[in-house]
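Rest of the complex left out; these chains stay put.
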Amino acid sequence: MMNIKRVISTIEKNYILSNLKKEERIDGRGLWQQRDWSVKSNVIASAEGSAEVSLGKTQVITGVKYDVGTPFPDLPNEGVCTFMAELLPLASPLFERGPPNEQSIELARVVDRGIRHADCVQTKKLCIKEKKAVYIIFVDIYVINYSGNLIDAGGISALTALISSQIPEGKWENEEVVWTGKYWKGDTLVNELPIVLTYGKIGDIIFLDPSLPEELVCDGRISISVTEDKITSIQKSGFATFSIEEIEMLSKKSIKFGKKIRKDLNLWQYKL
Amino acid sequence: MPLIIKDEYPEKLFRDDGKRLDGRDKDELRPIKMEVGVLENADGSAYLEWGNNKIYAAVYGPREVHPHHLAKPDRGILRVFYRMATFSVFERKRPAPGRREKEISMVISDCLKPVLFLELYPGTAFEVYINVLDADGGTRCACITVAALALADAGVPMRSLVTAVAVGKIDGELITDLSGIEDKAGEADLPCAITWFNEELSLLQFDGETDLEEFSKCLGLAKNAFSKIYEIQLDALKKKYIEIQEEYSRGEKK
């Protein structure tokens, strides 16, 4: 399906590139400046946790649901946390109907890996009874408006949805799960606040938080997830290559930017 | 293993003071909020909150039909893709579209077609994407109402707007605009829609058990509700045009 909006003209590409060379961006930002964040929690009554997050005009809504299942035999006392992403066709004419494609799989996987490897979700606390019953937590990300850099928006929305969630507390009695009437809150689930930062690269110019036109013309991207002082996950995508020096520079910057975002957004405020 | 906490139904759907569980009178609508032009990439869009329903609708078109063999040489086609978010309901919905979603997509499409001039757009398609992010009772009516707004926002020529509402029966009483719990625990549900250009019903589904007299009363309740909802639709459209005018007068658009 050929889509006219998918083609960015050479003129536009050159315009973006020549601006970047002057360390300027078409929306007036500096190279290392993110667009504005907006975070709302608890927006979906039917979900156990939810968040609506905007990064510039990019908008995603994430909901948390749970189920109870039997644990994997090799992890008898660990719950499971799974991530899914859907790029809704209403978010962009670039998004097609149909089963998950590479782009939505990547979005879910990168958000998942950033969170998983930061030991962010406490899967060991998600056990009701060893070998018998554990929680399965579903974190489902829906893209409502696509204006570039879904990964960073998806990451913050997934974190916020988890923090804002309430999961009914179950006990194991007489070989079945009985509900106590109490709830596990977000601080039972969430341990760390990993922040994922995505950079675009065109030629040898690198910049934070690509907007849609930048994303369409760039050679590639790199997403780096960081906790307070550690790197927990990296994903390069696209056909750009990065020198080792560039990688080291971006790692350092990510830890710095991560601290700032963590402080600015203050996500723990969304705990119920 | 399925969910163990069930969504329990209350024994009575009316309070002692005669009001419904959410405090409404029998013929009272839930709070409704609508907005058009909410998505930047679609040709037209609208957002609606109706009780706990939260729904986005977007329109693309007229555009090429994919796959090609669906195109009609003598007219345009209307394709509606109704989808529920996994977290929009009590028990997580599977991500893949189910039979119910396909059926409701067809029902919505049939409901909207009478107001369109599809014969003017041979070989092309209008695609309407409707995503329910949070679901309460009356979802399909809410979807029709917001989809009609998105079509209008896209500038698609229309004979009129379409407005939908569900009426029904709970604890033996006829009511307007069933909430989720009323829909599930109630006795009858009649979602219907009006096409204002001819004031006829373009959606009509019924599930329950009713005699002819009660049935006529239900249709009467629907008629009253249609007008109230229609006002809110018109306000949403007006609001956007006022905003555009103001932007022009401030010189922001030209």
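Should a chain be cited, it is by its letter among A and B, assigned in written order, with residues numbered from 1 in that chain.
Everything below uses one rule, namely that a residue touches a chain if its C-beta (ideal position, glycine included) is under 8 Å from a C-beta of that chain, and two chains touch if they have at least 3 such contacts.
All of these numbers come straight from a predicted model, not from anything done at the bench.
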Subunit counts for every protein chain kind in the full complex: A x3, B x3
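Assume only the chains that are shown with their structure count from here on.
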Centroid spacing, where centroids are CA-atom means, of chain A and chain B in whole angstrom: 31
In the complex with chain B, residue positions of chain A that touch it: 1, 5, 43-48, 50, 57, 61, 63-70, 84, 86, 88-93, 97, 99-100, 133, 138, 140, 142, 144-147, 168, 170, 176-177, 179
Chain A partner contacts - residues on chain B that touch it in the complex: 1-5, 39-42, 45, 52, 54, 56-58, 60, 66, 81, 83, 85-90, 92, 95-96, 127, 129, 131, 133-136
